[in-house]
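All protein chains of the complex are present and in place, except for one that has been dropped.
Right after this comes subunit A.
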Amino acid sequence: MSKPELIEVKTRTSGQVVFVIGAFLVSVLLLSQIGSQTEWNDRARTVAAQPRLWPAVALVLMVLGFGLHWRSMRRRRPDAIDWLEVRRWVEPLEFLGWFLIYVLAVPRLGFLPVSLLVACALTWRLGYRTRGALALAAVFAVAITVVFKGLLGVNIPGGQIYDFLPGSIRTFFLVYL
């Protein structure tokens, strides 16, 4: 097995320690806030009616679960390979950015134009640069608009840019695209 492959395989199991420590610390932090983030109702007739009960149950379960798992791990401190895995966790941030751009652009530029733009640009970015791949991406963007907004009538508002279109076309664009 080559070195990169070896690292890839090892990181799959080793990254756990960072995640578990992080999750444990967040759980402890949240549990420490239970006094200010939930209320104790003096008029409640039973403990089940206390608003604080279920957050407390959940957080105790989290602290115990993550804490005991951390304790049962063979290595309790992260090493270089763990941090290598953490670096892989931030890889999707780029695609998350694409997703948020898509979210912010749709109400302004409209569902169909933005879907077309994002599908083709993302296809290009992912390395599929043939005409066929780009055409397929465009067909896919048109298909999801037609199926979801046109046929199923899902709740996606028309783009602000459609306001500049003439009368009847504008209505069509607002309703179906």
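The rule we apply is simple: a contact is a pair of C-beta atoms (placed from the backbone, for glycine too) under 8 Å apart; a residue touches a chain by one contact, two chains touch by 3 or more; residues count from 1.
In this text, contacts and distances are computed from a predicted model.
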Protein that the absent chain corresponds to, by UniProt name, given "Phosphate-binding protein", "Tryptophan synthase beta chain", "Type I-E CRISPR-associated protein Cas5/CasD" or "Tripartite tricarboxylate transporter permease": "Tripartite tricarboxylate transporter permease"
Residues in subunit A touching the chain absent from view: 12, 15-16, 19-20, 23, 27, 30, 33, 37-39, 41, 44-49, 51, 53-55, 57-62, 64-66, 68-69, 72, 85, 88-89, 91-93, 95-96, 98-100, 102-104, 106-107, 115, 118-119, 122-123, 126-128, 133, 136-137, 140-141, 144, 148, 152-157
